[in-house]
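Here the complex is missing a single protein chain, while all its other protein chains stay put.
Letters are used for the chains, namely A and B, taken in the order the chains are written, and counting of residues starts over at 1 for each.
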Amino acid sequence: MKRELPIGIAGLMAVIMLVEYFFKVTWLQNFAKDLRDWSTIVSAFALAFAAANLTLLHGKNIAIKRDGWQYSIVMIGCMFAFVISGALFGRTSKGFLFLWNAGLVPLSSAFYAMIVFQIATASYRAFRARNIDAALLLIAGVLVMLGKAPVGAAMWGGFAPITDWIMNVPNLAANRGIMIGAALGTVATGLRIMLGLDRAYLGRSE
Amino acid sequence: MNLIRLGNINPYIIYVLVFFGILIPLLTPLGFPAVVAPMVKNVYAAVDALKPGDTIVMSFDYSAGGSAEIYPQTRAMALQALKKNVKIVCIAFSDQGVPFADQIVDIYLAAGKKYGEDIVNLGYLTGSETGIAAFLADFAKAVPKDVKGKETLSYPLIKETNTANKVQLIGSFGTGKPGPLEWVRQLAQYKVKYAAGVTTSMAPQAYPYVQAGQCVGVLAGMVDAAGYEAVIKEPGPATKGMDAQSMGHLVVIGLVLLGNIAYWAEHGQRRKGA
Partner (left out) sequence: MTIGVYTFLWKENPFYRFVEHAFIGLGAGYALVMGYTNIVNKAWTPLTKGRIEFLIPVVLGLMLFGRFAKGLAWTARIPLAFVVGMGSAIALRGSVQAEFVEQIKAAMTPINSLDNLLILIGTLGVLAFFLFTVNQENALMRSANYVGRVTMMLCFGAIFASGIMLRISLFIGILQYLFGTWIHFIK
C-alpha cells in the first residue's frame, strides 16, 4: 500500500494528462487544467520543504557543533533575513531589495563567472589535438570563437560565415540526432513511470 | 627556445592573463562593431512583423547568475516592442526572473505606457514544464494574482489575451530549465510564433528547432544581445562588453595554441628519442 498507492497515483495522473491531450472532452480538459494548477501548488510547497530540510540539516550541525558549524549559522541567518524581509515587508521593501541587489545577484554572478579561470586553465592543459577527432573538435571550437566575436570579423570576414555553417550544418545534424534519441528516451521513461516500472522517485523501500 | 616549457605555464599566470585580457578592453574600449548573426535578424524580423496592439509574452526563466548574458536580450526585445507599440505579458518560471521582469516593466512605464494595459508582470509560477502547460492554456487560472497582488483578470491586457492562442509571439529567456526544449514541447499544440533567448552554451542545442520551424530564432548570450542592440540602434550593456569578449576569446585561443605547440614539440621529441 505504501508503494502501490503512489505508483497508482502516478499512473492515473499520467493517463489523465495523455487522454486529455488526444481526446477533446471538455469536462476532462477542465479537470486536467485544475490538476496542472494543483501540481504547481505542490511544487511551491516543495520549495518550502527544501528550505525546511536545509534548516534542519544545518540546525543539527549547529546543535552538535560539527566541523564548520559557524558557516551553518551564516547560511541560516541569510536565509531567514530574506524570508523575514520578504514575508513581512514585501518584495519591494528596502531590505529585500538590498539583499537581492547587494547579495544574491552579485554572488550568483560571481560564482557562475568564476569558472572562466578554470575553463581557461583546463583548455590550456587538456585541449590537445592528439588525434583526428580531437583536432576536428579544436578547429571547430576555435573557428566558432573567432566567428562569434567582433575581433574575428575584424580580422577576416570569412570567420562569421564559417561559424554559421558549423552551427547550421554539423551542429544541427548532431543535435537533431541526439534530440531524436533523447525523445525516444523521454517517451520510454514516461511510459515506464505510467506503468509503474520506474519507481526511482519513491526512494528507499520501507 | 624550449617549446615544451610552453606547456607548463603556472596557472596563476593564466588567471592574470585572463583577468587583464578581459578587464583592459572594458576600461579602454577598442571599438569593434558587433556581429549581427542571422539568428538575431530572424528574431528582430519576428518582432518587426508585429502590429501596434499585438501582444508578446516574455518569460523570464533565468537566474541572477546568468543575467549578464540574458538581461541585455530581454532589454533589446522590450525596446523594439516599445517602438512598435506592442504589449508585453511578463511571466517567470524561474523565481529569480521576477525582478528582471520588473526592470522591463520600468522601461515601459518610463516611456509613458500604462501598467495593466500595455504591460503586466504576472510574477513567478512554480512547476517548470507543468507550469508552462498550465500557463499557456489559461493565463489567469494559472496565475490568479500578479506581482502587485491584484486579480490578473482585472487587467485589460489579460482580459484580451488570456491564452497562448491570443498572443502573437512568445519569447522565453532562460539559463537552464525550463528552456527551449520545454517551451517547444508545450507550444506544439498552439499556433504561436516562438523565439528563444538562451546562454551561449545552450544555443547549439536550439538550432534544430529553428530549422524545423518550431522557433523563429535563438539569441545566444551576450554576443547576440550585442547584435540585437546594434540592429535596433540602442547600444547597451552587451555592446559595451564586446571588446572584452573578443579579447577573452583571443586569450583562450592563444592559450590553447600554446598548449598544442608544447604538446607537439614534446611528442616530436619523444618520437626522435624512441
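FYI, a residue touches a chain if its C-beta (ideal position, glycine included) is under 8 Å from a C-beta of that chain, and two chains touch if they have at least 3 such contacts.
Everything numeric in this text was worked out from a predicted model, so none of it was measured.
Undergrad: What are the shown chains in contact with the chain that isn't displayed?
TA: So, taking every chain into account, the missing one touches A, B.
Undergrad: Of B:T55, B:Q96, B:N121 or B:N162, which sits in contact with the chain we cannot see?
TA: Reading the full complex, the residue touching the unseen chain is B:Q96.
Undergrad: For the chain left out of this view, which of A:L28, A:M155 or A:A174 touches it?
TA: A:A174
Undergrad: Where the complex has a chain not shown, which of B:F60, B:Y108 or B:Y124 is the residue touching it?
TA: With B:F60, B:Y108 or B:Y124 as choices, the missing chain is touched by B:Y124.
Undergrad: For chain B, which residues reach the chain that was dropped from this view?
TA: 15, 18, 22-23, 26-27, 65-69, 95-96, 98, 123-126, 128-130, 133, 143-145, 149, 181-182, 184-189, 199-205, 208, 211-214, 220-223, 237, 240-241, 244-245, 248-249, 252
Undergrad: Contacts of chain A with the missing chain: which residues?
TA: 2-3, 5-7, 9-18, 21-22, 34-54, 56, 68, 71-72, 74-83, 86-87, 91, 96, 99-100, 102-104, 106-117, 119-120, 123, 127, 133-134, 136-145, 148-149, 165-184, 186-187, 189-191, 193-194, 201-203, 206
Convention: only the chains that are shown with their structure count from here on.
Undergrad: Indicate the whole-number Å distance between the mean C-alpha point of chain A and the mean C-alpha point of chain B.
TA: One centre to the other, that is 16 Å.
Undergrad: Can you check the complex and tell me which residues of chain B touch chain A?
TA: Result: residues 9, 11, 14-15, 17-19, 22, 32-35, 37-38, 63-68, 95-96, 98-99, 125-128, 130-131, 133-134, 137-138, 141-142, 147, 189, 200, 203-205, 207-208, 211, 220, 223, 226, 242-243, 245-253, 255-256, 258-260, 263-264 of chain B touch chain A.
Undergrad: Flag every residue of chain A that touches chain B in the complex, lowest number first.
TA: Within the complex, chain A contacts chain B at residues 21, 33, 36-37, 39-41, 43-44, 46-47, 91, 100, 104-105, 108-109, 111-113, 116-117, 119-121, 123-125, 127-130, 138, 141-142, 145-154, 160, 164, 167-168, 171-172, 175-176, 179.
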